[in-house]
Every structure is written in C-alpha cells, then in structure tokens.
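Can you read through this structure? Questions will come right after.
Just one protein chain is left out here, and the rest sit where they should.
Each chain carries a letter (A, B and C) given by its place in the written order, and its residues are counted from 1.
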Amino acid sequence: MVKEIERKLPVVHMCTIVPISQTVGANRIVPTIAIPHPLGNPSKTPEEEKALRRGLVERALKALQTEITEQTVFTE
Amino acid sequence: MAFRIVHYINQFYAGIGGEEKADYTPEIRAGVVGPGMALKGAFKGEAEIVATVICGDSYFASNMDKATADILAMIKEYKPDAFIAGPAFNAGRYGTACGAMCDAVSKEFGIPVISGMYPENPGVEMYKKSAWIIETPDSAAGMRKAVPAMAKLALKLLKGEALGSPSEEGYIERGIRKNMFYEKLAAERCVDMFVAKLKGETFGTEYKMPVFDRVDPQPAVKDMKNAVIALVTSGGICPKGNPDHIEASSASKFGEYDITGVNDLTSETYCTAHGGYDATYADQDADRVLPVDVLRDLEREGVIGKLHNKFYTTVGNGTSVANAKKFGAEIVNRLVNDGVTAVILTST
Amino acid sequence: MYSLITNNAELHHSVKSGEYIEGSALDVLIRVRSLVHSGSIVLTHTLCGNLRPNHQPFRSVIVDEIQGPVDLDSLSVIESAVNVYQSSPLITPDELDDGRRNDYAYIDAELMRESLKHYGLMKGENLCNASSLLVKEV
Partner (left out) sequence: MKLELHRLKVKGLKFGEKTGFENGILTVSKAEILALVSEDPLLGKNIDVDIAMPGEETRIMPVKDVIEPRWKISGKGQVFPGMLSDVETVGEGQTLVLSGCAVLTAGKLVRFQEGIIDMSGVGSDYTPYSKTCNVVLVLEPSDPNMDKHDYEAACRIAGLKTAAYLAKSCAGCKADTVEVYERPTIREAMNSYPELPKVGYIYMLQTQGLLHDTYLYGVDVKRILPTIISPLEVMDGAIVSGNCVSACDKNSTYSHLNNPVIADMLKRHGKDFNFVACIVTNENVTLADKRRSSSYAAKLASMLGLDGVVITEEGFGNPDADLIMNCRKCEQLGIKTALLTDEYAGQDGASQSLADSCPEGNACVTAGNANEVIHLPAMKKVIGFAEEANVIAGGWNGSLADDGTITVELQAITGATSELGYTKLGAYTL
C-alpha cells in the first residue's frame, strides 16, 4: 500500500517491524513502539504517552522534510 | 455454428462519455458495440458477439455487488459460450470491473472468461487467478495488438485446444500451479539448473519465490507550515461499530472517514477492526495507532498547515498483495484530488 | 519462563507449565502471536511437519514468555504459520472419531517430546541439560 501512495505523494511509514516495511518498499520509515500500540505505551501515564507520541510524529514530519535517495530508517 | 460471446465494456468505449458519464448504470445491447467490431473481425466468423454489456466505471466500483448481480441476470438470456471484458489497458477502475465480472461469470456459468490489461493494472493482481488476461500495452493505442490476441485465446479456450506457456499465448501468468510430467527426472533437472547457475548462464527456475519490487522516493516536503498532511493506517482504526464491516483479516475494502472537528480519538468513538493483534490497547485509545490528537496540536501550533479532514483505514493483516495495491492506488488518487501534500501511514 | 501453548489436553496435563487453548490449531497460533507481539520468543516451529491444517487438528508450540521488544524470527515464523492456517481448510479435534483423535493427539505429543524434554517442561523430569544457561545476546 505504501508503494502505491509513494508513486504520487511523499509518505512516511510509521511501523513496529522495520524489516517488513523495507520488504514492502517503504522509503521513509519511523520505527514505533509495539505492534498492539505503535504510537503509545499503556504502562505510561496519559501525559507521558502523548509526549512519546508527539516525539514520534515530529520525527515522521522530519522524515517527510528530508531528501533521500534510498530506503531510510529515521531513528532520531 | 459460431460460438456465442458476450462482451463487457465501460461507458467510454461505448461512446457514451468520459468521466462525466462514469456513473452510467448497466445496460445490455444485442450485437456489437465499439471495440467489439475489432473482435468480430478477429473471430472471422468462428464466434460472434451476441450482446454487449455497458457499465460506468464509477457505478460499478461503488455498487459492485448489485452491478454484478444485475449484469449476470442480463447475460443469462444470451446463453454465452464465453465472456470477454475490455481490453482495459491501464485504466484502474475499468480493469478492476473487467476482472470482477470475469470472476463472477466464470463462477456463475463456468465458461471461459478473457480480458486484456496492462500488467500494472490493479485488476491484474486481483483477478489473474480467476480470468485469462492478455497482456496489453498501457493505452488504447495497443488496441490493434490486444484484440486479435484476445480473440485467438478465446477461440482456443472454446475449442478446448491445449495452451502453450503464458508468454507463447500472450496472457499474464496467472500464478496457478499445474502438474506435468517433464522429460527428465526432477533430480536431473535440478542438477542441470545448478550447472547453469554455476556457469552464470540464464536458466528458468521452476518455482519463483515471491519477491517485492521497489518505487523511488518522492522529493521532500519543502513548506511544512502550509502543508496538508493526511493520515492513512493499516491498523484498522474505524468509527465505533465498524460501520463498513471491514473484515478482521484479508480485508476486501478500505474505509474513508471524516474527522472534521475531531481532536481526540476516544474509546466511545473509535475502535479497531484489525484481527491481527490484541485489540485491547487500540480500543482503549485509538490515538495509539492513529495519532489524531498530536496532529491537531501541531495544526493549532502552525507546525503543519492542516490535518486533512478525511483519514483512510484498512486491515493490513493477511491482506493480499493485490488488494493492498488496489487500496493504495485508489486512496492516493483521492488524496491528490483533495490537494494533500504528504501522507503519514501507520501500521501495527 | 518456558511454556507450552497447546489445544492437546492430554499433553497439557503432562507438562509443568503452559496454557491449554480450547479450540482449533489456529486459535493456538493466534494466542502465540499475541505473546510474540509482546516480546515472547518461539522455541519450536509453529508449523507441524508433514501434516496439513486439514489433517492434524492439534498444534503445540513452546514459547519463552518474555515482555520486551518483538523477536523478528519469532514474528516471521508465527505470522507465516497463521497465514498458512488461515488460507487452508481446517479440522478441529471434535470432528474426528476417537480412534483418529487419539492417534493425532499421540503423534502431536510425540513430535513435541524431544523439545519438551530439552526445555525441561516434562512433569517429573528436571532440566536435563544446561539450556537454561543459554546466553542470549544482551
């Protein structure tokens, strides 16, 4: 799905299992926390969780603003 | 006695109109219409087009079940010996409609069903296992080449003649494995292939391992402050109660939902349809999969121009490569039409 | 902590620790998948040998139950198994006559015997080798 979107629009793939994202052809990849809750962590307080989520989304926006020529995993 | 063929075409090839007529409801006309003429010529009397079904691409896409049932009923009276749809070249919705009708006709009447498409057409991946799809160029310029090949394959299937390999007959490999006795023992064939590989010679593997191809990255977003960001997820997040009944695995559809005025996804309003992971945490707070709350903050703070008012969702669990391809193509078309700048795709 | 996830009742009662899943082989695999998603490691392959989902109704998998990041090998092995079981006809234990049910249960237990011993899960048997000293990459 990510490949079809990439044909026309820049897309950042936020997912937990990076190798799968690479296999299906995503070019901008942001690793996330866990499969059942990629952008959250139930063991944290709601505020901590939202801050965690914000950090990941900001990294995604940074990825969208970065020129790349090949598959890139944004870890910070 | 000539074979009886029913031909399926869309509103454009029937000369009714383009996009503006894409909601044309199914109609059947006796005899030949549009590209049917070329087919008739190619049949040289061995087969004749007894009726042509015409249906608008948009109508078919949004009323697939009803359209299919209505068309099957229309076709029944003409007692066809074979069904030909298209050729659709690289037209996505037309190709998907041709494929879907071929699938339905072959299941209902058990007769040969043939279409013609460009390999990249989403209809190919979705229906190559239920229909014979002749490989065509990506535009109608290829009509002169596509039609004779479709006619020839149709006649071969009708006469029950043995078929050559996909490349010999000109159809796209359907991915169905059939047993056959070779000349040599499998052991000897394996050692032959081994020697060819060692010597760097070309060889044809007997079984192709599934492998993924690549797409080049898009250029970066220059002006994030005025960018329209859209959210798409394969994590199955949808309004409470899953109104469109997106399947928990091998999803056959995707959902489009409006989030105008929605600043936070709560357990009362949103849930997950996904069957591929423990849904407790997503059901408690769907923001853990679809970060609407954070993106609304970023929108308010002017970091991004706007969060697109619609998000798209499907269940990326066992969804076939074909469906994933179809959803992606359809979703990105709608986003481009809505002026979206870039997409955040979340997966579980 | 090593644990056997199985829908084979007799086998479940003969091991030290594990979870009995009332239902089909697919239900067992889905339970294992949730454990893998939260960090558990699959120790025995999730597909059985030589028997299709519509032949062998029993499925047993030994996992090392851990909370932590996803183990990629375990994830690929469990997802491929779930895919095989979801895309082929399925048979459940109660669909078989007793004779066949017992034979399939017996073979399922037999094929796990070696591994259950290796991971010290058989009741009345202590760990017979130093697998517990296995050092995993930290």
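Just so it is clear, a residue touches a chain if its C-beta (ideal position, glycine included) is under 8 Å from a C-beta of that chain, and two chains touch if they have at least 3 such contacts.
The model shown is predicted, which means the values in this text are computed figures rather than measured ones.
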Displayed chains contacting the withheld chain: B, C
Of B:Met1, B:Ala162 or B:Ala187, the one touching the omitted chain in the full complex: B:Ala187
Residue of B:Pro119, B:Pro137 or B:Pro166 in touch with the missing chain, whole complex considered: B:Pro166
Residue among B:Gly175, B:Pro243 or B:Gly302 touching the omitted chain: B:Gly175
Residues from chain C at the interface with the omitted partner, ascending: 42-52, 54-55, 62, 73-74, 77, 80-81, 84, 87-88, 99-100, 103-104, 106-107, 110-115, 118
Missing-partner contacts on chain B, residue numbers: 129, 165-166, 173-191, 193-195, 197-198, 203, 205-211
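To be clear about the criterion, only the chains that are shown with their structure count from here on.
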Averaged-CA centre spacing for the pair chain C and chain B, given as whole angstrom: 37
Approximate Å spacing (C-alpha centroids) for the pair chain A, chain B: 27
Numbers and ranges of chain C residues touching at least 2 other chains: 34, 37-38
In chain A, residues with contacts to at least two other chains: 16, 35-36
Complex contacts: residues of chain C adjacent to chain B: 33-34, 37-38, 82-83, 86-87
Interfacial residue positions of chain A with respect to chain B in the complex: 1-16, 21, 23-28, 32, 35-40, 42, 49-50, 53-54, 56-58, 60-61, 64-70
Chain C-touching residues of chain A, taken from the complex the two chains share: 16-17, 19, 34-36
